[in-house]
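Left out: one protein chain. Kept in place: all the others.
Each chain gets a letter, A and B, in the order it is written, and its residues are counted from 1.
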Amino acid sequence: MRRVSTFNLAALLAGIAFLYLPIAVLVIYSFNASRLVAVWGGWSTRWYAELLNDRPLLDAASISIRLALTSATVATILGTMAALALVRFGRFRGRLLFAAMIYAPLVMPEVITGLSLLLMFVAVAADRGFWTVAIAHTTMAMCFVTVIVQSRLVDFDMSLEEAAMDLGAPPLRTFASVTLPLIFPAIAAAWMLAFALSLDDLVIASFTTGPGATTLPIRIYSEVRLGVKPEMNAVCSIMVAVVGVAVIVASLLAKLTGARGSPAPS
Amino acid sequence: MGRAIAGSKRDFAPWTDANSRPLLRIEALTKRFGATAVVDHLSLDIYEGEFFALLGPSGCGKTTLLRLIAGFERPNAGRILLDGVDLTSVPPYRRPVNLMFQSYALFPHLNVEANIGFGLKQEGLAKRDIERRVTDMLRLVKLEGYGARKPHELSGGQRQRVALARSLVKRPRVLLLDEPMVALDKKLRGETQFELMELQRKLGLTFVIVTHDQSEAMTVAHRIGVMDHGRLMQVAPPADVYERPNSRWVADFIGDVNLFEGRLGDDGLSIDGTAAGRLRVAANADAPPGAIVYVAVRPEKIRISREPLLPGLNNCVAGTVVDIGYFGGSSVYKLRIRDGSQIRAAIANVGARGDGVIAVDDQVWLTWPADAATVLTR
Partner (left out) sequence: MTPARQNGSMLQKLIVRVPYAWLVAFFLLPFLIVLKISLSQTAIAQPPYVPAFDLAAGWHGVVAFFNGLSLDNYLLLGSDPIYILSYVKSVEIAAFATLLLLLVGYPVAYAIARTPRHIQAVLVLLTVLPFWTSLLIRIYAWMNILQRDGPLNDLLMALGLVKEPPAWLATDTAIYIGIVYSYLPFMVLPLYATLEKLDESLLEAAADLGCPRWKTFWLVTLPLSSSGIIAGVLLCFIPIVGEFVIPDLLGGSQSPMIGQTIWLEFFGNKDWPAASAVAVVLVFLLVTPIVVYQNQAMRAVEWD
């Protein structure tokens, strides 16, 4: 009974169009030769060229990328550990608090997490800069990583691990040769999500940053809050393109490798 | 690997030899989940080269026992000795025992060759040796040429053989099989049973199979251990379990049985006061005269006759046919005797037509020879 009714089709198309139209508009305007957005001055790549001369912007981009790489990696490691603890270790002491601390940041407004971290950094008199933002991003991303890896672990077929141990692999080797390869797609997806979250974050970075650690979103925000700027259109289009390509490549890879972790004997 | 086992299944009986020592000895093993003892003070000896079947209803603890031997559960009390070595504190990855999982548990990210070679890799063997043994094993389980395939590209029967090969290639002292044929269809199951028996005999290995399928246990095993609620009710070769059960529970669990309760007579060969009158057996019962005993008669041992039989004949009772179950090769007749209880008799359909001469509501006489019945004291 899987017909797609006209209503459904219309809803789908409208929804997809709604989601992509603004981005399309953004990209189109980044090629607008005229400075005034309202006036179409023909196709031009001058704004992209001007980006290359914008030193502060390039610095901010570099900082954002390094920040994202660092926090994504640490968050993935910590988040995977947390997921393992929640799924495999049963009722350990302090589990309730642990779970609460994992899930709370997911729904907390960012102003609150940013505010609280800044206040703590000040209280311990830490120098604010790259590392304080890194810590903040790691903390925030860790929770997303845990949720993603946890849902994969819950579905994981435990008899595979038992089989590995039965065949002579000690627990660590079992984890490395059997568990890890099979949950790897989830871990990779979680890393990518953590990377994107860090790269895109404005609020938390604003609270926790210091001199010399201006991130790309902070830079963009300070430019655009006064109005639309064509160079910003170019920057944003580049970021959209990079992320779009990365996600499409990642999902194609996932489809090609197609390793499943919970087969049913049929 | 052990030496191939010569001779037929019936000739193999090391448990009768006082000098032979068991390969696997389970001593008063107990495992509790919460307040329930899932395995309850269980003791068992299994001998090298034996194909042992653990049979029982679901929840009887047979799978738990298997997992205790494999090392995935720790016992609350008791010991498991393999070759005289206490395995209790040995983790599963160091026991010379392998388990074939009910779900096969094939590694989905590895191909057939890598799956089979996994255990050998853990042993640290050289790549060449691993390749050689894997190839030999593939030939043994008739999966040559399938080495590069992934588990999801195989049929159910093929996956089962990979799981078997994966465990066998390590040449374990004991191979444990957890309901290995439950996912196969009937025809394949029959073929696989014989293949397993042949493999076991050829390689001289010791197999312990867990199953809830009685006919499977009786087909493949040298001895069957019937389990209920964590205890072994009887351990004996299939024919003994069937023909000479040691209790009403076993008699009723294995196949179909008619039970008559009565008092043992002074001569030890007759039983009085049963619903079928006075009954006669051929062997002396192990009970004092006057004790309450139970006579067990299998349905296929009972003969039905439309002619009235001499009233003085022992093991004879009149009844009315209440229902007839047709099973193609045989029919099971349900009969009601004078005190209202039911007897079941199974007759092979040897006539040309499917339905026999006897019909529902017929008055018939039932009889069986004295040596066809067993006396049970509990």
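Operating definition for what follows: a contact is a pair of C-beta atoms (placed from the backbone, for glycine too) under 8 Å apart; a residue touches a chain by one contact, two chains touch by 3 or more.
Everything numeric in this text was worked out from a predicted model, so none of it was measured.
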Among A:M158, A:L180 or A:V249, the residue in touch with the chain that has been omitted
A:M158
Considering the whole complex, which of A:A33, A:L58, A:M101 or A:A188 touches the chain not shown?
A:M101
Positions on chain A contacted by the hidden chain, ascending
1-5, 7-9, 11-12, 15-16, 18-20, 22-23, 25-26, 29, 36-38, 78-79, 81-82, 84-85, 88-90, 92, 94, 98, 101-102, 104-105, 107-113, 115-117, 119-120, 122-123, 135-136, 138-139, 142, 146, 158, 161-162, 165, 170-172, 174-175, 196, 199-200, 202-203, 207, 217, 220-221, 224-225, 227-228, 232-233, 236, 239-240, 243-244, 246-247, 251
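Following the convention adopted for this analysis, only the chains that are shown with their structure count from here on.
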Distance between chain centroids, defined by C-alpha means - chain A, chain B (Å)
56
Show me the residue ranges of chain B that touch chain A in the complex, using the header's touch definition.
70-72, 91-94, 97-99, 101, 103-109, 118-119, 122-123, 151-152, 156, 159, 166-167, 170, 183
Would you tell me which residues of chain A are touching chain B in their complex?
157, 159-160, 162-170, 173-174, 177-178, 181-182, 259-261, 263-266
